[in-house]
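The other protein chains are all here in position, but one chain of the complex has been omitted.
As written, the chain order gives the labels A and B, with residue 1 at the start of each chain.
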Amino acid sequence: MRILSSRGTRGAALLAATALALSACSVQGGSGGEGGGDYPARAVEFTVPTEPGGSTDLITRALTKSLEEPLGQSTVVVNKPGANGKIAGKDVFSGNPDGYRVAVMPQSLFAVGPLVVEDPDAIQLDEMTFVKGLTREDYVMVVPSSSPFEKVEDVLAADNVKYGTSGAGTGNQLAQALLFGSAKVNATAVPFDGGGPQLTAVLGGKVDVGTVHVAEAYEQIQAGALRPLVAFSAERLEALPDVPTATEKGYDVVVDQRRFVAAPAGLPDDVRDKLATAIDEAVSSEEYAKLLQDNYITRWEADGSEVGDQLREASERFKTMTTELGVNLKGQS
Amino acid sequence: MTAPDQEQETRPSAAYARRQNVIAAAVLCAIGVGAAILSWQLGIGDLADPGPGLWPLIVSVAMAVIAAVLVVRSAPTGEEERFGRESLVVVIGVVSLLGYVLLFEQVGFEIPTVALLVLWLKLLGRESWRMTVIVSVVATAAIYLLFITGLEVSLPHIVHF
């Protein structure tokens, strides 16, 4: 049986050669991209490091929608989930610093992640050009309404606390570990696969307490199924003004999640400014404002250098606190 | 569905089938042992507080043991098939797909797609040139229209409208 017909082989080889010769054109979508000309000359791609539907995704989609007019170009949102954002980051930040591919990144990847897993290959801050700060989301500790814990003091006086987290390397894990560490409470972390499953476990009384974003818990709190105990924000939450902060209770634990727009390092200043100005205009749109308000998300109005300062400050602070308190996020926190 | 003479072609002899069974089971066993070693290095912990390696270790040991039993019980079951010259077509298929994936993000999906279709239709499928050209061009255009124009999926592409 003849496997290859020589005529077919030649034909295919010729075609393949033609294919390679033609390949010098620009590739759009995927990870291609090149600069030049007056920015922006074509669509700007925003990479979201999570699955569709999460708050990063929603924020980005709302942002890009309002961004098209001030930018004078269309925008594309690409979801590239994986490794807490590292896959998306590595992909975008290794590309050309031309402003056509940017990413919306979470603070936790840089400030919390390194405390949990040692990664020699982690994305460094100097691999990015920070374009603009976007949002801040605060955490609140909750218990089911059937819980014997009425106030945060009750939890901190308990002997053996099982607390839910939404996974290793998340801000809510850090916040609770720091709080229980400062109060010298014997507590065990039970990590779940995201905020939803954690909340389910809290509602079902499978864990004693849990800490989630305000938006995730708000409806349940209103319905009387959950009781908020303490917020991990610097000041009291606008949505839940009666809930004390950890700082008020004498524990200096301020942890939040922040999101920002970043481009590869070396993005020309004029491109960055142009993009930042357009984003400024987009975030003032009514649609975007409504989305933030409906989701109890706070604006984080910071320019590029402030974003960098915040990331450095938070990383440093969390590192110092975990070391001083002897909190080990790597194992049984 | 199949004529009896084709069955002769893929039905291996008992000795061949047994050898094939032993090799397959041995490969599984080796993977199990390898995974067990890697899992062990991850840290086992104990049942009350399992380390990252405990579960993979249990699973890989179970796999190695089952595979070891399969090595011993290698009598043909009648489900085995011979690898023959026609298996070479599969190798060509896989290699061409590897090439496709490698080129996919580099040069956009259009050219590799046409090239792959031509290769499979003409070389593997022995279709006529007319059929080959029509199907590959129309299919590529249809994929473009469906994914990029219709569903606005971000496929790497070089043709812009």
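Here is the rule we go by: a residue touches a chain if its C-beta (ideal position, glycine included) is under 8 Å from a C-beta of that chain, and two chains touch if they have at least 3 such contacts.
As a convention for this text, contacts and distances are computed from a predicted model.
Can you tell which of "Glycine reductase component b subunit gamma", "ATP synthase subunit a", "Tripartite tricarboxylate transporter permease" or "Probable septum site-determining protein MinC" UniProt lists for the chain that's not drawn?
The chain we cannot see is recorded in UniProt as "Tripartite tricarboxylate transporter permease".
Looking at A:155, A:199, A:246 or A:307, which makes contact with the chain not pictured?
In the full complex, the listed residue that touches the missing chain is A:199.
Out of A:42, A:86, A:236 or A:274, which residue would touch the omitted chain in the full complex?
Among A:42, A:86, A:236 or A:274, only A:86 touches the chain that is not shown.
What subunit A residues would touch the chain not displayed?
Missing-chain contacts on subunit A: residues 1, 30, 51-55, 57-58, 61-62, 65, 78-83, 86-87, 90, 116-117, 121, 160, 162, 167-169, 188-193, 196-197, 199-201, 203-204, 206-207, 215, 218-220, 222-223, 225, 287, 290-291, 294-295, 330-331.
Against the chain that's been left off, what residues of subunit B make contact? List them.
On the subunit B side, contact with the omitted chain comes from 1-3, 6-7, 9-11, 20-21, 24-25, 28, 31-32, 35, 38-39, 42-43, 46-50, 52-53, 55-56, 59-60, 62-63, 66-67, 69-70, 73, 75, 77-81, 83-84, 86-87, 89-90, 93-94, 97-98, 100-101, 104-105, 109, 113, 116-117, 120-121, 124-127, 131, 135, 139, 143, 146-147, 151-155.
Just so it is clear, only the chains that are shown with their structure count from here on.
Would you mind pulling out the distance in Å between where the CA atoms of subunit A average out and where those of subunit B do?
35
Which residues of subunit B touch subunit A in their complex?
Contacts found on subunit B: 49, 85-86, 88-89, 92, 103-108, 111-112, 114-115, 118-119, 122-123, 126, 129, 148, 154-158, 160.
Using the touch definition from the top, list the residues of subunit A that touch subunit B in their complex.
1, 3-5, 8-9, 11-12, 15-16, 19-20, 22-23, 25-32, 45, 76, 78, 332
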